[in-house]
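For reference, the structure discussed in these notes is given below.
The excerpt is restricted to a subset of chains, each kept in its original location.
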Amino acid sequence: MSSTDLLIVILENMGKNIIENKDYLTELDRVIGDADHGINMSKGFSAVNDKLGEMKGKDWGYILKNTAMTLISTVGGASGPLYGTAFLRAATVVDGKMDIDHEDVVNMFEQAIEGIKARGKSDRGDKTMLDALIPAFDALKAAYQNGLESKKAFQMAEDAALEGLEYTKTIIAKKGRASYLGERSIGHQDPGATSTYIAIRSIKETLEEN
Amino acid sequence: MKKIINKSENVVEEMLEGMVKAHPQYLKRVEDSNVLVRQNSPVKGKVALVSGGGSGHEPAHSGFVGLGMLDGAVAGEVFTSPTPEQILKGIKAVDGGAGVLLIIKNYSGDVMNFEMASELAQMEGIQVEQVIVNDDVAVEDSTYTVGRRGIAGTILVHKITGAAAEKGFDLDDVKRVAEKTIKNVRTMGMSLIPCIVPAVGKPSFEIGEDEMEIGLGIHGEPGIRKEKIKTADQIAAILLNNILDDMKLEKDDEVAVMVNGLGGTPLMELYIVNNEVNKLLSEKGIKIYKTIVGDYMTSLEMAGASISLLKLDDELKELLDSKADTPAFRQL
């Protein structure tokens, strides 16, 4: 399989997992937010899914940028611009490329994180998607530095994301709707960190299966 | 879930159509969008005002589109900010050449989507400015947080800023008035019964028969704390004291009062609350220049109310008094 075909399968699988977890994500958001995260994300990834056909054979930058624009123009809420920005920034790293290497992967994640931070004025510890994404990125980068392959590296990224996700239960939300709850947000898992964890797990799954 | 709806996926679409059909003299819908604008949009030479956000807050915001208030309102899904694409359509439909001011409630989602739309509009050569309403004193405001939410006080911002735009103020001046209003307005709310997002079908929070949520927003999120249910007078005092702790009014200061229902609370109860608010403010020597009571910024069928105070000066009083003609707010 070409690497751009693999990307399309990854996005397909990501969508499938997000949509399967629609109610779960919404329920998490009901408790400390406004009960729409699963609905928002499913809507976005359904729209992405509809466009994957046309993306076949296009380069990494094109596919990621189109994914980004689709998310931005269909999701709304906080997750739309944030996931959209993440994909958009990742796209800039791999513009025109039909194939990528480990360095590209690291750069894409780094840019995605920077994008979310800038758009969301947020950082690790705010109880957001960044609390799954940043640890995942750190683990991924370390794995590559230790010479591991992508399959193994994303396994480690998934583990770190899950740990980060668990950590969100223990902290006060400082950004997003959950922040309005103050202390009452403690004890509850962040929906956006959960969808990010699912996204990373989806990458690992696809890598394992292909 | 007991609602008078068809399919939960269609509530926003059918509501917007129902609004346009009810108020054709006020509203038209921008093609291929969830944007309602004034029947005569764009108004040439006038600064245009666009607001919006998730649906479920009716009559906010499309109910306030009309003379002396908004030019356009962008509706997202229930409690979900609209996308930049939708907002951009709104901006383009109302721009009359004098620039557009976006009135945004302070939620990460709204702010990000409106900002992205603003960037896109500016790229197309439209002059766009924005203000962010953050009137909810229940929420901690610090540099580490997203800051306060925008809730019912937003309606007062629509009214006053809309009057300024109607009077022919330029974009900078309209923005100045909006920011002054935002600086002077504070709100706090409470709820007895949660709402049910149609697509979710479950109450937005659990609450006991003898409990109430204090300090909650308008998206079905729980408040800052649960308490045993109290009398109307006690509730008025709790909300008002939180506001007054924050805004430091002095004797003989003049204010506008808004007692806003969240959707499921009858007007009778809002007037009972107003009775006490009026008494408490009068006792402190604060002068009530104008009072607005009703459902203006709702949260679906949530039972509850919020109190807003807007500190007035001569300019704000004049703008507050001037004519408005919209589906949900009219003033002769």
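Quick notes on this structure:
Should a chain be cited, it is by its letter among A and B, assigned in written order, with residues numbered from 1 in that chain.
What we mean here is this: contacts are C-beta pairs under 8 Å (C-beta built on N, C-alpha and C of every residue); 3 or more make two chains touch, one makes a residue touch a chain.
Here the structure is a predicted model, which means the values were calculated and not measured.
Per the structure file, chain copy numbers for the whole complex are A x2, B x2.
In this text, only the chains that are shown with their structure count from here on.
If you average the CA atoms of chain A and of chain B, the two centres end up 32 Å from each other. Partner chain A is touched in their complex by these residues of chain B: 54, 76-86, 107-109, 112-113, 116, 136, 138-140, 144-146, 149, 197, 199-200, 202, 204-205, 217, 219-222, 224-225. Across the interface of their complex, chain B is touched by residues 26, 30-36, 39-40, 72-82, 119-121, 174-177, 179-182, 184 of chain A.
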